[in-house]
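Comments concern the structure below.
The other protein chains are all here in position, but one chain of the complex has been omitted.
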Amino acid sequence: MNTFQTNATVVKTEQLGPQIYRLTFSAYDIAKSAKPGQFVMLKASQGLDPLLRRPFSIHQVTEQGTLQILFKAIGKGTQYLSALKVGDVIDIVGPLGNGFDINTAGGHCLVGGGMGIAPMLYLAKEIIKGNKPVDLKIILGAQNKDEIAQLLLNFSELGVEVIHATDDGSSGHHGFVTELMEPILTNNNEKDWNIYCCGPHPMMKQVASICDKNSWNCWVSMETMMACGIGACLGCTIQGINTIQKQSQNYMHVCKDGPIFRAADIKW
Amino acid sequence: MNTFQTNATVVKTEQLGPQIYRLTFSAYDIAKSAKPGQFVMLKASQGLDPLLRRPFSIHQVTEQGTLQILFKAIGKGTQYLSALKVGDVIDIVGPLGNGFDINTAGGHCLVGGGMGIAPMLYLAKEIIKGNKPVDLKIILGAQNKDEIAQLLLNFSELGVEVIHATDDGSSGHHGFVTELMEPILTNNNEKDWNIYCCGPHPMMKQVASICDKNSWNCWVSMETMMACGIGACLGCTIQGINTIQKQSQNYMHVCKDGPIFRAADIKW
Amino acid sequence: MLKVRIGSLSLPNPVMTASGTFGYGKEYEDFVNIHKLGAIVVKGISFDPRPGNPPPRIVETACGMLNAIGLQNVGVERFIEEKLPYLRNMNCRVIVNILGDSVEEYCAITQRLNEEKGIQAIELNISCPNVKKGGVAFGTNSSMAHEVVSQVRKETSLPLIVKLSPNVTDITEMAKAAEDGGADAVSLINTLIGMAIDIHKKKPVLANTIGGLSGPAIKPVALRMVWQVADAVKIPVIGIGGISTWQDAIEFILAGASAIQVGTANFFNPRITDEIIIGIEDYLKKNKYSSVREIIGLAKN
Partner (left out) sequence: MLKVRIGSLSLPNPVMTASGTFGYGKEYEDFVNIHKLGAIVVKGISFDPRPGNPPPRIVETACGMLNAIGLQNVGVERFIEEKLPYLRNMNCRVIVNILGDSVEEYCAITQRLNEEKGIQAIELNISCPNVKKGGVAFGTNSSMAHEVVSQVRKETSLPLIVKLSPNVTDITEMAKAAEDGGADAVSLINTLIGMAIDIHKKKPVLANTIGGLSGPAIKPVALRMVWQVADAVKIPVIGIGGISTWQDAIEFILAGASAIQVGTANFFNPRITDEIIIGIEDYLKKNKYSSVREIIGLAKN
């Protein structure tokens, strides 16, 4: 027993930006066995529409057994979730997937873009917990200031270097997070960087290529449509690289084999 | 233009009994053109489940353009409605159907059972408004005291005779509303009774038969499954009596030909 | 920008209402600018009036509904007397959906409609059982379909649309039979056959036992069939089945439909056809197309 289906109670709701919400549930069992990079599947309707659960990265957990997700309301399911109120009950399955393997050697750099920021707070806390002294840099990206301002507060409490970029330049670097990586990481005496990345596909592809060039370890959190989240439907396929051992179609499944993959294993 | 589709705002929510709710919307156009016995169709979901609108009798309207429905939460749609909060918006179509024809001659007796009580408050008010001095008796029935106590308060404000029955005897007469009709109405010097009835099918059938025996005018409000509410789908069929003019299948449609029918026209 | 052609018929936009879901038009006058619709397909008309099936006739299902109306209608004479004048007056484009139990009935209705003004096209509903041929539906047997289409074709020069049933192994075969028979267009899909059971009464919910499934639930099946039929025939295809939003309408057009019909969605959103017309226009503008015709079948490239 390490995956649970629970009726969790909403204990806190926050709106962090124009369409950005954070929900806190009491889900003791899930919170207790979770690790950064794992996700949960939430039933995002009262009836049968939408039918399928929606996957969300675990954003934070607390000792008290609460669990947070951070999301953008972009469609039916997320709109439903954004309207939940304290005391409402939600059906949640998790923790799911493999989570990040935190490498104990070398420095750590977290790169989160958009809602890919969600798992980074949890990951940062775990890295800080386990590694002292910690060499941790955090690079966050968003569309604009409104989307990221409140989240930056949470990260700044960690006491590590946090830099950020916005697409429109309204806050931080004007441009992409990928432009920040090399200036920061290559000037650093630390050679052996571990990059943990979550964000839109084009961003992760770019991060993977930068890491490849610099021979940095790179892990990415992949997204696909999911029906089950537990390896049963075989629907959440992505294509892995073709090696000699693996045949031409090296299909991997995001929910079971991931969502965290070594960037080098993905066919971008 | 006498039927409207409006996004109405919930201005008041009440729970009147274990599963009994009353919602007040601001729906000026509909309220202004409504008459007692007519109904509205409400979209009772955010998405596509449940798919079809739900029909509800108009319970009350106010001068200010608000409109009330009274309902029991018995399934998906009504449960959704019962969770609405002040400020929520709901998509509503109405007023629909033909409404009660208020006969100006003779005395009036309103018989409402269960949620069939809903249209009776509006009807009573209209009768009182138009007829002075008014000979109006109201007979209400419910399963138990909890279901009817609060509603009785609304009716008692009307200043006319209101008697009631409960199935379990927890309030009023222990038994059926149909048992109260003849004792009250036949002892009365008024001969020409107009009976307006709404409630479960067996009850209305019984009322119709009592009226037939006593040669009282009787109108009933019929219920069927409805898809459109406006006479387009031809789904809300009931069987009328077979007269010489009408062929063997004298199908009538509740949403257009009703929901109010002369009891004598129905094949019970 | 929204103009489309269905054979010789030119429509101001590709949005029609599906037969049996829009009454005879008047039912929706408070909600929709009915004269602005591409066309109104009226409730299926038989030669004589039909009373339809006993109740219950409808039941809701997951994202859909079952109906067993049993083709209740006023018959061709009363349609012409009571319903057509209003639609003509309102300047609506009227497509008359017709049904029969025999080739002769289809032909007789067509002859009668031929005499009237204000009818833009005839839609042949071939989902009815052929009573003369042992009750097998015209719509599930391609040679019977071919027969009825070619006979009706002889009776009229009005554009002839053949409405296909989805309850077949290969719908392209039926579409080709209709095309060969002389149809100007095919429309699809009619309802899927389904049923529901009342577990308390332990009986089918519908008095008729089985009924036709419609609504959003069937959209994926309808879209697939439109996609297949658009490849199989040269005549225009009219897409029907579960269309409830302008996005749904665009999907059908991208799949190869020259026009679409909205059915069940009229019931839960009586204003939907107006909304779909606006939505299609906005989509074209945002995507910089100058005509809806540019995107017909575009998803095939």
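As written, the chains take the letters A, B and C, and residue 1 is the first residue of each chain.
Definition applied: contacts are C-beta pairs under 8 Å (C-beta built on N, C-alpha and C of every residue); 3 or more make two chains touch, one makes a residue touch a chain.
Model, not experiment: these values are computed from the prediction.
Within the whole complex, the absent chain has one touching residue among C:Met1, C:Ile197 or C:Ile278, and that is C:Ile197. The residue from C:Ser46, C:Thr61 or C:Asn130 that touches the chain not shown here is C:Thr61. When the omitted chain is restored, the residue from A:Pro50, A:Gly113, A:Gly141 or A:Gly199 that touches it is A:Pro50. Residues 48-49 are the ones on subunit B that touch the missing chain.
Considering the complete assembly, subunit C touches the hidden chain via residues 61-64, 66, 140, 167-169, 192-197, 199, 202-204, 209-211, 213, 215-221, 223-224, 227, 242, 244, 247, 250-251, 254-255, 283, 295, 298-299.
In the full complex, subunit A makes contact with the omitted chain through residues 1-5, 43, 48-53, 91, 93, 224-228, 230-239, 247, 249, 251.
Throughout what follows, only the chains that are shown with their structure count from here on.
Subunit B has its Cα centroid 54 Å from the Cα centroid of subunit A.
As a whole-number value, the distance joining the C-alpha centres of subunit A and subunit C reads 47 Å. Taken residue by residue, subunit B touches two or more other chains at 48-50, whereas all remaining positions touch fewer. Of all residues in subunit C, those that touch two or more other chains are 62-63.
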